[in-house]
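A single protein chain has been omitted; all remaining protein chains appear in their positions.
Up next is chain A:
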(Lines give C-alpha, C1' and ligand atoms only; values in the text may rest on other atoms or scores of the structure.)
Protein backbone atom coordinates (compact mmCIF):
# COMPACT_ATOMS: atom_id res chain seq x y z
CA UNK A 1 0.00 0.00 0.00
CA UNK A 2 2.85 2.39 0.86
CA UNK A 3 4.53 1.46 -2.40
CA UNK A 4 1.35 2.16 -4.29
CA UNK A 5 1.00 5.51 -2.56
CA UNK A 6 4.62 6.44 -3.34
CA UNK A 7 4.21 5.49 -6.97
CA UNK A 8 1.02 7.43 -7.34
CA UNK A 9 2.55 10.41 -5.61
CA UNK A 10 5.62 10.36 -7.84
CA UNK A 11 3.32 10.31 -10.86
CA UNK A 12 1.40 13.22 -9.38
CA UNK A 13 4.60 15.28 -8.86
CA UNK A 14 5.85 14.47 -12.36
CA UNK A 15 2.52 15.55 -13.86
CA UNK A 16 2.74 18.84 -12.02
CA UNK A 17 6.28 19.47 -13.22
CA UNK A 18 5.47 18.71 -16.84
CA UNK A 19 2.37 20.89 -16.60
CA UNK A 20 4.47 23.73 -15.18
CA UNK A 21 6.95 23.39 -18.02
CA UNK A 22 4.24 23.38 -20.69
CA UNK A 23 2.39 26.29 -19.15
CA UNK A 24 5.57 28.32 -18.91
CA UNK A 25 6.68 27.57 -22.45
CA UNK A 26 3.28 28.25 -23.98
CA UNK A 27 2.90 31.58 -22.22
CA UNK A 28 6.49 32.58 -22.90
CA UNK A 29 5.99 31.96 -26.61
CA UNK A 30 2.94 34.20 -26.77
CA UNK A 31 3.61 37.35 -28.73
CA UNK A 32 3.16 40.65 -26.93
CA UNK A 33 5.12 42.46 -24.28
CA UNK A 34 3.24 42.72 -20.96
CA UNK A 35 5.05 45.97 -20.05
CA UNK A 36 4.04 47.60 -23.30
CA UNK A 37 0.51 46.39 -22.73
CA UNK A 38 0.29 47.97 -19.29
CA UNK A 39 1.65 51.32 -20.42
CA UNK A 40 -0.31 51.60 -23.64
CA UNK A 41 0.48 52.99 -27.03
CA UNK A 42 1.95 56.35 -26.14
CA UNK A 43 4.45 55.21 -23.52
CA UNK A 44 8.10 56.05 -24.10
CA UNK A 45 10.53 53.17 -24.72
CA UNK A 46 12.36 54.14 -21.51
CA UNK A 47 9.20 53.77 -19.43
CA UNK A 48 8.51 50.37 -21.00
CA UNK A 49 12.12 49.30 -20.34
CA UNK A 50 11.89 50.48 -16.73
CA UNK A 51 8.73 48.47 -16.18
CA UNK A 52 10.29 45.38 -17.78
CA UNK A 53 13.11 45.55 -15.25
CA UNK A 54 10.62 46.06 -12.40
CA UNK A 55 8.68 43.01 -13.55
CA UNK A 56 11.81 40.88 -13.92
CA UNK A 57 11.16 40.31 -17.61
CA UNK A 58 14.76 41.10 -18.52
CA UNK A 59 16.11 37.79 -17.12
CA UNK A 60 16.63 34.82 -19.48
CA UNK A 61 13.77 32.32 -19.81
CA UNK A 62 15.35 29.38 -17.93
CA UNK A 63 16.15 31.63 -14.97
CA UNK A 64 12.60 32.92 -14.86
CA UNK A 65 11.25 29.34 -15.07
CA UNK A 66 13.42 28.06 -12.23
CA UNK A 67 12.68 31.09 -10.09
CA UNK A 68 8.96 30.47 -10.65
CA UNK A 69 9.03 26.73 -9.91
CA UNK A 70 11.16 27.06 -6.79
CA UNK A 71 9.04 29.97 -5.65
CA UNK A 72 5.89 27.86 -5.95
CA UNK A 73 7.43 25.07 -3.89
CA UNK A 74 7.75 27.61 -1.12
CA UNK A 75 4.20 28.88 -1.66
CA UNK A 76 5.36 31.99 -3.53
CA UNK A 77 3.58 32.23 -6.87
CA UNK A 78 5.16 35.55 -7.77
CA UNK A 79 3.77 39.04 -8.09
CA UNK A 80 0.91 39.84 -10.45
CA UNK A 81 2.20 41.99 -13.28
CA UNK A 82 -0.80 44.28 -13.48
CA UNK A 83 -2.07 44.30 -9.90
CA UNK A 84 1.33 44.19 -8.20
CA UNK A 85 0.06 41.84 -5.51
CA UNK A 86 1.12 38.30 -4.59
CA UNK A 87 -0.54 35.85 -6.98
CA UNK A 88 -1.12 33.37 -4.15
CA UNK A 89 -3.12 35.97 -2.25
CA UNK A 90 -5.20 36.89 -5.31
CA UNK A 91 -5.99 33.23 -5.98
CA UNK A 92 -6.86 32.55 -2.35
CA UNK A 93 -9.25 35.52 -2.38
CA UNK A 94 -11.02 34.24 -5.46
CA UNK A 95 -11.28 30.72 -4.06
CA UNK A 96 -13.57 32.19 -1.38
CA UNK A 97 -16.10 32.59 -4.20
CA UNK A 98 -15.30 29.73 -6.56
CA UNK A 99 -15.18 26.96 -3.93
CA UNK A 100 -18.57 27.80 -2.35
CA UNK A 101 -20.01 28.23 -5.84
CA UNK A 102 -18.69 24.81 -6.83
CA UNK A 103 -20.03 23.37 -3.60
CA UNK A 104 -23.50 24.85 -4.18
CA UNK A 105 -23.47 23.41 -7.70
CA UNK A 106 -22.32 19.99 -6.42
CA UNK A 107 -24.97 19.86 -3.71
CA UNK A 108 -27.73 20.93 -6.10
CA UNK A 109 -26.63 18.46 -8.73
CA UNK A 110 -26.59 15.60 -6.20
CA UNK A 111 -29.92 16.57 -4.62
CA UNK A 112 -31.58 16.83 -8.03
CA UNK A 113 -29.62 14.35 -10.12
CA UNK A 114 -29.58 11.25 -7.93
CA UNK A 115 -33.32 11.05 -7.14
CA UNK A 116 -34.12 11.64 -10.80
CA UNK A 117 -31.74 8.82 -11.78
CA UNK A 118 -33.20 6.46 -9.16
CA UNK A 119 -36.74 7.29 -10.13
CA UNK A 120 -35.99 6.70 -13.82
CA UNK A 121 -34.35 3.37 -13.05
CA UNK A 122 -37.32 2.24 -10.97
CA UNK A 123 -39.70 3.24 -13.74
CA UNK A 124 -37.48 1.77 -16.42
CA UNK A 125 -39.14 1.56 -19.81
CA UNK A 126 -42.19 3.49 -18.69
CA UNK A 127 -43.27 7.00 -19.63
CA UNK A 128 -41.71 8.62 -16.57
CA UNK A 129 -38.33 7.11 -17.46
CA UNK A 130 -38.51 8.41 -21.01
CA UNK A 131 -39.57 11.89 -19.97
CA UNK A 132 -36.87 12.16 -17.29
CA UNK A 133 -34.13 10.93 -19.59
CA UNK A 134 -35.17 13.32 -22.37
CA UNK A 135 -35.03 16.11 -19.80
CA UNK A 136 -31.60 14.96 -18.66
CA UNK A 137 -30.40 14.84 -22.23
CA UNK A 138 -31.63 18.42 -22.71
CA UNK A 139 -29.91 19.43 -19.46
CA UNK A 140 -26.60 18.14 -20.74
CA UNK A 141 -27.07 19.98 -24.02
CA UNK A 142 -28.06 23.39 -22.64
CA UNK A 143 -25.00 25.59 -22.14
CA UNK A 144 -24.82 26.74 -18.52
CA UNK A 145 -24.30 30.41 -19.39
CA UNK A 146 -27.49 30.38 -21.44
CA UNK A 147 -29.41 28.75 -18.62
CA UNK A 148 -27.85 31.35 -16.31
CA UNK A 149 -29.18 34.17 -18.45
CA UNK A 150 -32.60 32.58 -18.49
CA UNK A 151 -32.59 32.32 -14.69
CA UNK A 152 -31.49 35.97 -14.44
CA UNK A 153 -34.31 37.12 -16.68
CA UNK A 154 -36.92 35.29 -14.63
CA UNK A 155 -35.68 35.61 -11.05
CA UNK A 156 -33.64 38.82 -11.12
CA UNK A 157 -35.05 41.07 -13.84
CA UNK A 158 -38.63 39.82 -13.75
CA UNK A 159 -39.37 38.80 -10.16
CA UNK A 160 -36.46 40.68 -8.52
CA UNK A 161 -36.05 37.93 -5.93
CA UNK A 162 -32.32 37.60 -6.39
CA UNK A 163 -29.53 39.86 -7.66
CA UNK A 164 -28.48 39.75 -11.33
CA UNK A 165 -24.98 39.04 -10.16
CA UNK A 166 -22.16 40.45 -8.11
CA UNK A 167 -20.85 39.25 -4.81
CA UNK A 168 -20.93 40.65 -1.30
CA UNK A 169 -17.96 39.41 0.75
CA UNK A 170 -18.83 36.71 3.30
CA UNK A 171 -17.56 38.83 6.17
CA UNK A 172 -19.85 41.71 5.22
CA UNK A 173 -23.14 39.85 4.84
CA UNK A 174 -23.14 36.03 4.66
CA UNK A 175 -26.82 35.94 3.67
CA UNK A 176 -26.28 38.27 0.73
CA UNK A 177 -23.18 36.33 -0.26
CA UNK A 178 -25.17 33.10 -0.39
CA UNK A 179 -28.04 34.74 -2.27
CA UNK A 180 -25.51 35.83 -4.88
CA UNK A 181 -24.49 32.21 -5.43
CA UNK A 182 -27.98 30.76 -5.91
CA UNK A 183 -28.55 31.54 -9.60
CA UNK A 184 -24.99 30.87 -10.80
CA UNK A 185 -24.99 27.70 -8.68
CA UNK A 186 -28.20 26.53 -10.35
CA UNK A 187 -26.83 27.38 -13.78
CA UNK A 188 -23.68 25.39 -13.12
CA UNK A 189 -25.57 22.50 -11.53
CA UNK A 190 -27.97 21.82 -14.41
CA UNK A 191 -25.60 19.92 -16.74
CA UNK A 192 -23.96 18.18 -13.78
CA UNK A 193 -27.29 17.06 -12.38
CA UNK A 194 -28.29 15.76 -15.79
CA UNK A 195 -25.07 13.76 -16.11
CA UNK A 196 -25.47 12.38 -12.59
CA UNK A 197 -29.06 11.38 -13.27
CA UNK A 198 -28.01 9.46 -16.36
CA UNK A 199 -25.07 7.77 -14.63
CA UNK A 200 -27.20 6.88 -11.62
CA UNK A 201 -29.91 5.38 -13.79
CA UNK A 202 -27.49 3.30 -15.84
CA UNK A 203 -25.60 2.07 -12.76
CA UNK A 204 -28.81 1.15 -11.00
CA UNK A 205 -30.19 -0.65 -14.04
CA UNK A 206 -26.94 -2.63 -14.26
CA UNK A 207 -27.08 -3.53 -10.61
CA UNK A 208 -30.70 -4.70 -10.66
CA UNK A 209 -29.79 -7.54 -13.03
CA UNK A 210 -27.32 -8.97 -10.54
CA UNK A 211 -27.58 -11.95 -8.20
CA UNK A 212 -27.77 -10.11 -4.90
CA UNK A 213 -30.89 -8.26 -5.99
CA UNK A 214 -32.44 -11.54 -7.02
CA UNK A 215 -31.50 -12.92 -3.62
CA UNK A 216 -33.07 -9.94 -1.91
CA UNK A 217 -36.22 -10.40 -3.93
CA UNK A 218 -36.22 -14.09 -3.03
CA UNK A 219 -36.12 -13.08 0.63
CA UNK A 220 -39.44 -11.39 0.03
CA UNK A 221 -38.52 -7.74 -0.61
CA UNK A 222 -40.48 -5.90 -3.26
CA UNK A 223 -38.54 -4.77 -6.31
CA UNK A 224 -38.56 -1.16 -5.03
CA UNK A 225 -37.33 -2.21 -1.59
CA UNK A 226 -34.58 -4.34 -3.08
CA UNK A 227 -33.37 -1.56 -5.32
CA UNK A 228 -33.58 1.01 -2.57
CA UNK A 229 -31.81 -1.04 0.12
CA UNK A 230 -29.22 -2.93 -1.89
CA UNK A 231 -29.11 -1.49 -5.37
CA UNK A 232 -28.59 2.19 -4.68
CA UNK A 233 -25.67 1.61 -2.35
CA UNK A 234 -23.88 -0.51 -4.93
CA UNK A 235 -24.66 1.84 -7.77
CA UNK A 236 -23.13 4.75 -5.88
CA UNK A 237 -19.56 3.70 -6.71
CA UNK A 238 -19.53 4.84 -10.34
CA UNK A 239 -21.52 7.91 -9.28
CA UNK A 240 -18.80 8.86 -6.76
CA UNK A 241 -16.17 8.58 -9.48
CA UNK A 242 -18.13 10.96 -11.65
CA UNK A 243 -18.60 13.33 -8.72
CA UNK A 244 -14.85 13.44 -8.13
CA UNK A 245 -14.21 14.25 -11.75
CA UNK A 246 -17.00 16.80 -11.78
CA UNK A 247 -15.53 18.69 -8.88
CA UNK A 248 -12.32 19.44 -10.76
CA UNK A 249 -14.32 20.10 -13.88
CA UNK A 250 -16.61 22.54 -12.08
CA UNK A 251 -13.78 24.56 -10.56
CA UNK A 252 -12.27 24.98 -14.00
CA UNK A 253 -15.63 25.42 -15.68
CA UNK A 254 -16.80 28.45 -13.73
CA UNK A 255 -15.12 30.92 -16.12
CA UNK A 256 -18.16 31.68 -18.24
CA UNK A 257 -20.70 31.52 -15.46
CA UNK A 258 -18.59 33.85 -13.32
CA UNK A 259 -18.52 36.32 -16.19
CA UNK A 260 -22.25 36.13 -16.74
CA UNK A 261 -22.89 36.76 -13.03
CA UNK A 262 -19.92 39.12 -12.52
CA UNK A 263 -18.65 37.03 -9.64
CA UNK A 264 -15.09 37.61 -8.45
CA UNK A 265 -14.05 33.98 -8.71
CA UNK A 266 -11.01 32.15 -9.98
CA UNK A 267 -12.44 31.71 -13.47
CA UNK A 268 -12.98 35.42 -13.90
CA UNK A 269 -9.52 36.12 -12.50
CA UNK A 270 -7.96 33.94 -15.17
CA UNK A 271 -10.15 35.45 -17.86
CA UNK A 272 -9.10 39.03 -17.03
CA UNK A 273 -5.48 38.05 -16.49
CA UNK A 274 -5.32 36.58 -19.99
CA UNK A 275 -6.84 39.64 -21.59
CA UNK A 276 -4.45 41.89 -19.66
CA UNK A 277 -1.37 39.84 -20.49
CA UNK A 278 -0.72 39.26 -16.80
CA UNK A 279 1.37 36.17 -17.50
CA UNK A 280 2.56 35.65 -13.92
CA UNK A 281 -1.03 35.53 -12.75
CA UNK A 282 -2.22 33.30 -15.63
CA UNK A 283 0.62 30.87 -14.92
CA UNK A 284 -0.06 30.73 -11.20
CA UNK A 285 -3.82 30.34 -11.56
CA UNK A 286 -3.48 27.67 -14.25
CA UNK A 287 -1.11 25.76 -11.99
CA UNK A 288 -3.67 25.88 -9.20
CA UNK A 289 -6.28 24.42 -11.57
CA UNK A 290 -3.87 21.67 -12.60
CA UNK A 291 -3.12 21.03 -8.94
CA UNK A 292 -6.80 20.74 -8.05
CA UNK A 293 -7.50 18.40 -10.97
CA UNK A 294 -4.53 16.12 -10.43
CA UNK A 295 -4.99 16.09 -6.65
CA UNK A 296 -8.64 15.09 -7.09
CA UNK A 297 -7.57 12.30 -9.43
CA UNK A 298 -4.97 11.16 -6.92
CA UNK A 299 -7.52 11.08 -4.12
CA UNK A 300 -10.06 9.22 -6.28
CA UNK A 301 -7.36 6.73 -7.26
CA UNK A 302 -6.29 6.09 -3.70
CA UNK A 303 -9.88 5.78 -2.51
CA UNK A 304 -10.47 3.17 -5.18
CA UNK A 305 -7.51 1.21 -3.94
CA UNK A 306 -8.82 1.43 -0.39
CA UNK A 307 -12.29 0.31 -1.40
CA UNK A 308 -11.33 -2.39 -3.87
CA UNK A 309 -8.50 -4.68 -2.64
CA UNK A 310 -8.05 -6.16 -6.13
CA UNK A 311 -6.52 -2.86 -7.32
CA UNK A 312 -3.87 -2.94 -4.60
CA UNK A 313 -2.43 -6.23 -5.73
CA UNK A 314 -1.87 -5.05 -9.27
CA UNK A 315 0.20 -2.13 -8.05
CA UNK A 316 -0.68 -0.25 -11.18
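Basically, contacts are C-beta pairs under 8 Å (C-beta built on N, C-alpha and C of every residue); 3 or more make two chains touch, one makes a residue touch a chain; residues count from 1.
Assume contacts and distances are computed from a predicted model.
Visitor: Looking at UniProt, which of "ABC transporter substrate-binding protein", "Anti-sigma regulatory factor", "DGPF domain protein" or "2-hydroxyglutaryl-CoA dehydratase, D-component" names the chain we cannot see?
Guide: The record names the chain that does not appear here as "ABC transporter substrate-binding protein".
Visitor: So which of A:16, A:57, A:142 or A:156 would be touching the chain we can't see?
Guide: The single option touching the absent chain is A:156.
Visitor: Who touches the missing chain here, A:4, A:19 or A:50?
Guide: Residue touching the absent chain, from the options given: A:50.
Visitor: Write down which of A:4, A:39, A:57 or A:182 is the residue touching the left-out chain.
Guide: A:39
Visitor: Using the touch rule from the top, list residues of chain A that touch the missing partner.
Guide: Touch set of chain A with respect to the missing chain: 30-34, 36-44, 46-47, 50-51, 53-54, 82-85, 90, 93-94, 97, 149, 152-153, 156-157, 160, 163-167, 169, 259-265, 268-269, 272, 275-278.
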